[in-house]
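Heads up, one of the protein chains got dropped from this complex, but the rest are sitting where they should.
Think of it as A and B in the order they're written, each chain with its own count starting at 1.
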Amino acid sequence: MTTNVPVIDAHPTVPGLPKNYLNCSRGFMSWAGTLDHKRIGIMYLIGTLLTFLAGGVFALLVRLHLWEPHGMLFTNEKYNQIFTLHGAFMVFLFVIPAIPGALGNMVLPLMLGAKDVALPRLNLLSFYLWLSGAVLATLAIVLGGFDTGWTFYAPYSLYTNQAVVTIGLAIFLLGFSSIFTGLNFIVTTHKLRAAGLTWFRMPLFVWAIYATAILQVLATPVLGITVLLVAFERLYHIGIFDPRLGGDPVLFEHFFWFYSHPAVYIMVLPAFGIISETVSVHSRKPLFGYKLIAFSSLAIAIISFLVWGHHMFTSGQSTYAMFAFSFLTFFVAIPTAIKEFSWVATIWKGSIALNSPMLYTLAFLIIFAIGGLTGVILGALNVDLHLHDTYFVVAHFHYVMMGSIALAFFAGLHHWWPKMFGVIYDETLAKIACGIIFVGFNITFVPQFIMGSQGMPRRYATYVDEFHGYHQVSTIGAMILGSGVALMVYYLVASLLQRKPAMENQWGGVTLDWQTPTPPPLENFYAPPKVTHEVYDYSTLDLKTLQRPVS
Amino acid sequence: MSHDGHHSVVIPAPGPEFVPHTVAHHFDTPVQEFQSLKLGFWLFLATEILLFGGLFAAYFYYHDLYPETFREGGRLLSWKLGALNTSVLLASSWTMAMGVRSAQTSQKKKTLIFCGLTVLGAAAFMVVKFFEYKSKHDHGLVIFTELFSGYDEAAKQLPWFKDYDGAMANVPHGHMFFAIYLTMTAIHGIHVLIGAGLILWIMKGTAKGRFHAGYYLPVDLVGLYWHLVDLIWIFLFPLLYLVP
Partner (left out) sequence: MIALLTQDPQAPVNYVANPAPAPVLDKWGQLPELASTFDHVDGLFYFTYIVCIFFFFLILGVLLFSVVKYRRKTWDQPAASNVTHNTPLEVVWTVIPLIIVMVMFAWGFKGCLDMTTVPHEASRNTYVATAKQWAWDFKYPNGSTSTNEVWLVVGKPVQFYLESTDVLHAFFLPSMRVKRDIIPGRFQSVWFTPTITGEFHLFCAEYCGKDHSRMYAQAHVVTQAEFDKEPWNPPIDETNLQSLIENGKRIFGQQCVTCHTVNGTGSVGPTWKGLFTKQGDQYVGRQREVIEGGQKKTITVDDAYIIESIKQPDQKKVAESPYDRNTMSSFANLDDKRIKCLIAYIKSLADN
């Protein structure tokens, strides 16, 4: 069963011994005003998990409503608000900030051997910007909701009589939160690496977060100005996006996707980073093709700025634009394919421990292959003219966003949970939950591929009878998926209450994050670490105790 | 924060009228701190440029779509006031640069004077801007009191654009130029105000002696910010006032 647990527990986390970042100070202000990257990471973790659950509840409402062809729960208007809320919460409040904000904050400085991020105050500001964005988004619900879809396409978003300006402001703040996080991580990676930690000794999680950060800094301002323009348009009708005033709604689409396509890589690159770590640690094998993975992250970051038009193949672009956007879309799949194959090759001939992080990782590898490859189907020009804005697209992006990114997030969460809290959750329950989530997920979204290719349009509150069966299966799947998530929340919270101590190096990792005490002390390391090995060099690991010899 | 034996590095003050600077605890050396903040700030400036980049993209798009509108609209702006403002900003960039230089050489009084002059420049810029806006308001090109009155769908009336003189009557979508003019200059104006606020904050710090040859980074960064604000105006001025 628990093949990864050494017989002798060399360093149990004994309570009462040297203070760690969790118990070094107490009280509300010691958290709310903290500059410690780990505490900020924990606050992000709680925040983003809550928004994920809220978004998930909206998703369940969507699915329940679609149980009947004429809609079971809501008026069309309410349904439209709910799916918009679901999309906006999941994208802006959960999936973009979650991995960099929670795990990046927690782990990146540890991996670099730094005492903190370069700009701790800015880090705290990022968190509060996120929080005010979340509060404003919730306020927007109270103020009457918004029903524009998460894409806010003009001119509908200009005419609909709801809290669009409020949610626009929320997105503006969230955007700056994301920019500041990215900026911070770039500086930290450049300036705060430990002695001996050359660029090519950095763990791939750092590379991934670094590539993400470039995207955050360069793409997000365009989103900022776009939502500002929408707000101006609504407040004083500048006419830029309003066809009644000579504006061009397609310009809005260009602005929006210029951000939102890179944004999908802002979401997925950190997930790639996590998978690179878990694949290596739980196979106890150096990553296959380290440099290619590192460079492919950068390649993806760069090319992803040039493919946004693939969301607009039906909007009547010029043939040249279609040509270029489709070509580059296919092109961007190649670096991703390289990664996928490298991970698989890493597992090959490894020493594979089926711990719960590894199960989530395997689930990711399988689901991401489907999600990514269906993206490639959508990149084909003529096929996309049929599939655009159908449930096929919905299924595609849930395979990548829920099935891949959220599962990678869970993989990382399980992987670093012992490091973060010094406690270990119930492994058996974790494996069961992972299984339920995997099965439920596929039951939910496979039918959506099928009905999508048959022509079921998305954002439909009601639908023609022939899709009834598919929708019902999908709803059942969502309930299974939801119960898996609920189980996960349960055992994670329970582990904090039961306080079963984790080991110093729970999974036998060799990067710097596993060389600090568990949980880490306030400034991460007792002595400034020095890196003398290549990254992922498991020969330095003492397999008897799972301790890495301290140099 | 030296609970585990690390002691923070302190940069001594060059004289009694200055205070020493303590390097933040998580940095090992002053150089590391300096470079980190500087890199961070440059990245921030990059996002600012991209933010305006969106606006410039919109400008070029509509300039292409409605060239006459931009030609006629540009004529209605006073290029003289625009040029005046350009020289005011250019001069203020120079005073700012001198301010940074004085801070680097621990010349407290000079720093204060040059920063003060820069703030005056910002104020002059805003005053000129006010008169420009007022004249647009008087001609019904941007009626500020009507900005938020909504759009009358039935009458196809845009309340803030009445064009009393009929100057834009013969071109399609005459309001478009003024919408873009207003949006761009207003967002730029907000940046001018923020910049002026930051310089005032620098002056306060200077008066307290916090900035000197050993530690002048904030002055440097605010200086960079001010140059950026200036730079953006250098692009705005010809595009709005001259190119048409």
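Operating definition for what follows: a residue touches a chain if its C-beta (ideal position, glycine included) is under 8 Å from a C-beta of that chain, and two chains touch if they have at least 3 such contacts.
Given the structure is predicted, the values throughout are model-derived calculations rather than measurements.
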{"item": "Touch partners, limited to displayed chains, of the chain removed from view", "value": "A"}
{"item": "Contact with the hidden chain (one of A:Asn80, A:Thr166, A:Ser260 or A:Thr278)", "value": "A:Asn80"}
{"item": "Contacting the left-out chain in the complete assembly, out of A:Cys24, A:Ile338, A:Val473 or A:Leu487", "value": "A:Ile338"}
{"item": "Touch criterion as defined above, residue of A:Leu381, A:Ile432, A:Val446 or A:Ile476 at the omitted chain", "value": "A:Leu381"}
{"item": "Positions on chain A contacted by the hidden chain, ascending", "value": "3-7, 61, 68-78, 80-82, 138, 141-142, 145, 147-149, 153, 155-156, 159-160, 243-244, 246, 248-250, 283-290, 292, 313-316, 319, 322-323, 326-327, 330-331, 333-334, 337-338, 340-342, 344-345, 347-354, 362, 365-366, 369-370, 373-374, 376-377, 379-386, 388-390, 450, 453-455, 457, 459-466, 538-539, 543-544"}
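Here is the rule we go by: only the chains that are shown with their structure count from here on.
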{"item": "Cα-centroid distance, chain A relative to chain B, in whole angstrom", "value": "35"}
{"item": "Partner chain A, residues of chain B touching it in the complex", "value": "1, 3-4, 6, 24-28, 32, 35-37, 39-40, 43-44, 46-48, 50-55, 57-58, 61-62, 65-66, 147-148, 150-151, 153, 156, 158, 160, 172-173, 175-176, 179-180, 182-183, 187"}
{"item": "Chain B-touching residues of chain A, taken from the complex the two chains share", "value": "24, 114-120, 122, 179, 183-184, 186-188, 190-192, 217-218, 220-222, 224-226, 228-229, 232, 235-240, 244-248, 251, 255, 521-523, 526, 528"}
